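Structure below; questions to follow.
A single protein chain has been removed from this complex, and every other one stays in its place.
And now, chain A:
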Amino acid sequence: MLTNNKNLFILIAILLLAGFLRFYRLGSLPPSLYSDEAAQGYNAYSLFNSGRDEHGRFWPVSLRSFGDWKPPLPTLLMIPAIAVNGLNETSVRFPGAFLGTATVYLTYLLVKILLINFSGKNKIALLSSFILTVSPWHILQSRAAMLVMVALFFLMLGTYLFLKGNRRMIYFLFGVFFLTLSVYAYYGLRLVTPLIFIILLFLSPRFFYRKTWLLSFLIIFSVILPLIIGYLNNPDVIFGRARTISVFYDQGVNLRLWELTTQDGLSSDPLITRFFHNRWYLYGKQIVNNFFSHFDGRYLFLAGDQSQPFKIPGQGILLFIEVVFFPSGLYFLIKKNLSRNYFLLFWLLISVLPAALTFMVPSSNRSFNAVFPYAVIISIGIYFLASLLNSKLTSSLITMLYLINFLYFMNSYFLLLPRDNSSIWNYGWREAVTYVKKLEKQYDNIIISDVNGMPYIYFLFYNQYDPAQFQKEAVRSYAADRFGFEHVESFSKYIFQYEFDVKLARQNKTADTLYLVPADFVPEGEKFGQSVYYPDGKAAIRIF
């Protein structure tokens, strides 16, 4: 009883810490809404007010966004927060932060059920929850509305209920429901969830009861039916822009193949050339290399993800101290033959698969589901190492090192990120829109350079522009630029120019036109009436 109370107390303390780390200054940290976050927020607002997305589609099964397609669940979950709190940064990020905190609790439950026959399961469950609470990777994704946090929550909830369903069928069926629902949260899960589901079948004999599998198939079919209908209307809704980010889309491998074939020369037998230089070998090697790049120590513990906006200055995706606990955790997980240990390993490997099939690797976003097995494996490492050394000094030392490392991360995330990475998060558009709003009556045209950051979405978001009116006014050709992005050309008096020449604009400027241009695209030495600045004092947007 005493132990139960102690566990409960520790768990509540962990959850409070998790909540604090995820909700503290949620609206202003990261320093600005990323364009994808703003797009989801405005579409949630549009669906709430007009029942249609920004393109005028009635409750779509996939949301078209800047030439990409986004699964709808994260956006739909924003609607209650927007309804209560209005359209702002906090409302957009609320579901991620809330579900991020909830995954900490789910981790506790899931670990207990996974390690059901192991005597130390309570301690490892609590440790795993704590590791997830202080995980830089998990905190970053919980505080930004980037789809994957919602996806992880439904994947974990579905898995937990599925396993719990060994005793009661109702849990099992809810498990099937939430697992299937997770494919509406993130495209990567359309590959991950079926694979996890297959492995779960080996752990859950209930599925093979006739009544259960019939009901399960009925649930799966009902949940994915809208997706099937959506697919019949537009095949892009299934895998979005997976084609354009796929490893097969990257021309690097093809160019290398051409180079090697050419070097073989005309004298070489074509069959031999093909034997050595073929797509199967080169792509296969590339995919395996991509896969293993996610286990590179520099990515895990030092530099982290280098792609925007998932970069934290001087921080890996895991805490550096975990460099000791992760390998030892893997070792103990296999050597001690813990119950269902291979499930955790499979989860880890499967989570990296979607990222391995793309060419921008390593990717913390596309492999985010791995955060759960990482936390559990690290906890297993801590648990067995501490038991092996069995002294108060070891526990104190581990705590001290964690504290130091976590404070280092806090400094990187809460202080350095807003100062150094504001431009990555498209900082400045909120300030620019607020400024323009005060002056807009004085101008007939407001011309905005659309070279990066999709500014139209910020004008919609921060002006809380009437969705029905935007759906009527928006001028967009749906022609993709060289990076595959689709732009809005204008709405109301706002004109967005993709090809923007500052000098020409200044020469031809008239009194009734206001121009906004990102400062990076303005020649140095030019003088402007007004500027928006990044927190580090550099100019973000010039207004003239």
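Quick note on the criterion: a residue touches a chain if its C-beta (ideal position, glycine included) is under 8 Å from a C-beta of that chain, and two chains touch if they have at least 3 such contacts; residues count from 1.
Operating definition for what follows: contacts and distances are computed from a predicted model.
*Asks:* Pick, from "Multiple sugar transport system substrate-binding protein", "Fumarate reductase", "Glycosyltransferase RgtA/B/C/D-like domain-containing protein" or "ABC transporter permease", the protein name that UniProt gives for the chain of this complex that is not shown.
*Replies:* Looking only at the record, the undisplayed chain corresponds to "Glycosyltransferase RgtA/B/C/D-like domain-containing protein".
*Asks:* Of A:9, A:209, A:276 or A:521, which one is in contact with the hidden chain?
*Replies:* A:276
*Asks:* Pick from A:116, A:404 or A:439: which residue touches the chain that isn't shown?
*Replies:* A:404
*Asks:* Which one, A:171, A:248, A:295 or A:485, makes contact with the chain that was left out?
*Replies:* A:295
*Asks:* Any idea which of A:232, A:271, A:393 or A:504 touches the chain not displayed?
*Replies:* Going through A:232, A:271, A:393 or A:504 one by one, A:393 is the residue touching the chain not shown.
*Asks:* Suppose we count only contacts with the excluded chain; which residues of chain A make the list?
*Replies:* 260, 263-264, 276, 281, 285, 288-289, 292-293, 295-298, 301-303, 334-335, 392-393, 396-397, 399-401, 403-404, 407-408, 411
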